[in-house]
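Note that this complex is displayed minus one protein chain, with the remaining chains in position.
Then we have subunit A:
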Amino acid sequence: MAINKVVESAEQAISGIDDGATLMVSGFGPPGQPEAVLEAVLAKGVTDLTIINNNAGAGGVAISRLFAAKRVRKVVCSFPKAIGSTIFDELYLAGEIELELVPQGTLAERIRAAGAGITGFFTPTGYGTELAEGKEVRVIDGVPSVFERPLFADFALVRGHRGDRYGNLVFRKTGRNFGPIMAAAAEVTIAEVGGVLPQLDPEVIATPGIYVDRVVVGADTGADTLPATGTEA
């Protein structure tokens, strides 16, 4: 049977996301936020979620609403402070949300490690700071380094620019951010895209379809930046 990972609706795309799930959500500021998929998660009413996302609900309308609706038990992020949003601040100061703060590069590398089968790594980032407290430290070739573990999720909700029925993805500008690494680090990866094409140029695919389980079409943010992106239907 012909492979076809494209599903009809965001509601179908999020099938299996239940209370207590751990979700990776791509996005850094507005670019790369899977808005339609997040709206579906919000509408489904699931709660007690753990969210792994750089900005803890800032930068996108839908993810902010997920936090405001108190559906999130814990967040793993590098920078929860947001310009123009106080939702996280209020929940955190009221003790209603758990925060695991991770340096941004360590967050990215922990996610990458999870997808790459790396069971841990040493990094100089964070050495001598409170974010390394309780972690194993080794001096390797003279460089004090902190041991970090991989970071997995049940579901990755990522946002691509274009996809195809194989789940191959291309990204657009700074919308790429966490998409490719999160896609590889979850049990199930749901990719929202601005459009599905019959075929993408194999040379420009940033996330090969092996990492992607479901593709769903959301809003389109911009024109193709490269004529080589793919073939229009």
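One rule holds for everything that comes next: a contact is a pair of C-beta atoms (placed from the backbone, for glycine too) under 8 Å apart; a residue touches a chain by one contact, two chains touch by 3 or more; residues count from 1.
To be clear about the criterion, contacts and distances are computed from a predicted model.
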Problem - Name under which UniProt lists the unshown chain, selected from "RsbT co-antagonist protein RsbR", "Molybdopterin-containing oxidoreductase family membrane subunit", "Thiol reductant ABC exporter subunit CydC" or "3-oxoadipate CoA-transferase, beta subunit" - result: "3-oxoadipate CoA-transferase, beta subunit"
Handout entry: Hidden-chain contact residue, picked from the options A:S15, A:T174 or A:Q199
Key = A:T174
Problem - Which of A:A43, A:L93, A:V139 or A:I210 contacts the chain that the document leaves out - result: A:L93
Problem - Residue among A:G16, A:G120, A:P198 or A:G222 that touches the chain left out of view - result: A:G222
Exercise for the section: May I ask you to list the residues on subunit A that touch the chain which is not drawn? Expected result: 28-32, 54, 59, 78-81, 83, 88-89, 92-93, 99, 101-109, 111-112, 123-131, 161, 171-181, 206, 221-222
